[in-house]
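Omission of a single protein chain aside, the complex is shown with its protein chains in their original locations.
Let's turn to chain A:
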Amino acid sequence: MVGRTRLGELERVIMDQLWTLDSPATVRQVHEALSDSRDVAYTTVMTVLDRLARKGSVEQIRDGRAYRYRPAVSRDELTAELMHQALDTVDGSDRMAALLRFVGSASADDADAIRAALAELENGRPEQSPGRAESDRTDGTAGSPP
């Protein structure tokens, strides 16, 4: 059996392979291209391509008695979809986010408030970062009142 993480990794490698090819590839072609760099069974490649097809990431094209595969979407499109979801621009279920973002985007007004808050924090206590030298900041005047 192939573990889930490894399947995920194989999906990526195989998509990379398909993205570099100009024309739809057979399982054999993909397998041969991969076997230069890694030890992977023909049937595993078939399984992964089938999974990718079910998830809509590759297209299956019947070619005689075999199937050929090609990417259904470009890498850029997938990245755009990821960003789109991560930035919360799609949200059906009452704005309940599926992902936990480090920080939400700020409006122009907020941006000023954020910078002011940072200035206050930095002025209040110039010495920071336990056990760490500040590399990109040298204006730390000691204890100047806000």
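Throughout what follows, a contact is a pair of C-beta atoms (placed from the backbone, for glycine too) under 8 Å apart; a residue touches a chain by one contact, two chains touch by 3 or more; residues count from 1.
Everything below uses one rule, namely that contacts and distances are computed from a predicted model.
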{"item": "Candidate names \"D-lactate dehydrogenase (cytochrome)\", \"Peptidase M48-like protein\", \"Peptide/nickel transport system ATP-binding protein\" or \"Branched-chain amino acid ABC transporter permease\"; UniProt protein name, chain not shown", "value": "\"Peptidase M48-like protein\""}
{"item": "Contact footprint on chain A, counting only the chain that is left out", "value": "8-9, 11-12, 15, 55, 57, 75, 78-83, 85-89, 92-108, 110-111, 113-118, 120-122, 124-125, 128-130, 132, 135-136"}
